[in-house]
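A protein chain is absent from this complex, but the other protein chains hold their places.
Entry: chain A
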Amino acid sequence: MSEKKEIDDIVEECCTVFRRRQIEGSLPCAKKTLDVLRLIVTNKKHSTAAALIDELRNVGYKMQTARPVELAIGNMVRRVLHIIREEAKQEEFDDVKPTLSQPSLQETTRNQSGGLLSQALKGRLQMPRGPSLSNLLDAGIDPASFNPSLAPIQESPADRLDVVTERGPDPEVDSQAGGLSRSAARQNKKTSQNWKGKHEVIESINELIDELDHIQGSITTQGVEHIHANEVILTMGMSDTTLLFLKEAAKKREFQVVVAEGAPRFDGHLMARRLADAGIQTTLIADSAVYAMMARANKVLVGAHAVLANGGVVAPVGLHMVALSARRHSIPFVVLVGLHKLSPLFPTDPDLLYNEFKGPGDVIDFDVVGDAFVQQQQLHNAAMAATDCSGLGAAAAAAAAAAGMIPASVGGCAISGASGGSPAGAVTALDSVSSTSFVLGGLNGTSPPSMAAAAAGGALRGDPLPGNVHVPTPLFDYVPPHLISLFITDMGGRTPSYVYRLLTEYYSRDDYFLSREVFGKDGVR
């Protein structure tokens, strides 16, 4: 119990660190996530793979929601879950068909001419594979020979076995009746012990952490192949991977770099300084000049925040515009990413929240916002005065009062949706009034009252309040896959159309959505 509490504290602390953005960047977040997961796997007891998966899934969901924009957290959780599932499947396979392993090897050597797919289709190859099109279409393979879903909660088999189920270390794992009795016997033997596959899992997690350390190195060594002499490279903002990539290439090539500022962070300044300090000829331009300079660039090299399942990319704000300009001038748009940034979510998935906003102070002075607010009040009061002094009936007065109840939204924080929605209640009684306010506008010849009246008429019709200013400052952009020419990853160059295939290598389908609500109780969507 006490160890559970400690682990919970550690998880809480990790979530707090994420929430407060004390750790920035995909790589550090990924490492922290893996550390916490490794801690849980090592220190807590789980008698089955399913129990472990369940626990890690809960913890992972908590950590991901602490910082929804940092997809690397969820990615690492899914990687670990995939490792566990693979390990469990391998165990299951070894247990269920111990004798078949030999003949299948002989079969493989004999049928070298046929590839793995054709052999699987012929039903000769027994492999512990998850469901795929070939498996589903093939009648020859016994469906009981693999476990398509190690679902976290399986009520019915446990009921059948008359074991008290609890969401904890004890539920059964098999969904198929075939291997059930055997695995049940196995499970009953080790209810009090740790799942024996844990050791392998911890090894794999350590390997994964090592891999993370080598990602940048693997990407940057490819620099020389992609840059030729006297080339002009365009980039925007600051990306460590891109910086190292270019520095590595500069050791053997002469080229120059044009860096766009990258408002609202302006980290392009830092990038330009670092590149120049490394001896690369650098020119800094404002973001507005990117379209103009694209005509003279040879390629665009940028980093990304995350890669989505359709090959699209979540990138720092402004890169969609850069990608469009590159497409217009037929310049290759190359994205440097480590595969820890690959996420199995699509841009339209409900779990995906890919944008974050900064305060308006980065883009505009608060004076302007404050003045706008004051002005809004003045216009509103003028509208009040105008409707009152024209001596309209009670309906107009009531409407004016209703307009007065429309909450005045604070300038910079106003959400246009909210201000559009708030007069909705007042609209019903006010259609009759709108015509009178036009008459009002006609009566008052001078512009401020008529404008105010028109503005009031506008407000009464359910429009945003006049004089209101809204300043959104998004931090990320979504760049669709058709604008990206190439991904340079730690595994080499990849096209966006290949990304979906990488997903099956690193993640299990069951883990794509970490949240229990979306996934459902019986583990099937």
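Note that a contact is a pair of C-beta atoms (placed from the backbone, for glycine too) under 8 Å apart; a residue touches a chain by one contact, two chains touch by 3 or more; residues count from 1.
Following the convention adopted for this analysis, contacts and distances are computed from a predicted model.
Looking at the choices "Translation initiation factor eIF2B subunit delta", "Signal peptidase complex catalytic subunit SEC11", "COP9 signalosome complex subunit 3" or "Centromere protein L", the name in the UniProt record of the chain not drawn here is "Translation initiation factor eIF2B subunit delta". Among A:I10, A:I23, A:V224 or A:M321, the one in contact with the hidden chain is A:M321. Residue-wise, the contact with the chain that is not shown comes from A:L284, picked out of A:L39, A:V69, A:L284 or A:M384.
Note that of A:L39, A:I364 or A:M384, the residue touching the chain absent from this view is A:I364.
Listed here are the chain A residues that touch the chain not shown: 230, 232, 254-256, 258, 261-264, 266, 269-270, 272-273, 275-277, 279-293, 295-296, 317-318, 320-321, 324-325, 328, 355, 360-365, 368, 371-372, 375, 379, 416, 419, 438, 441, 447, 450-452, 454-455, 457-458, 461, 463-474, 477-478.
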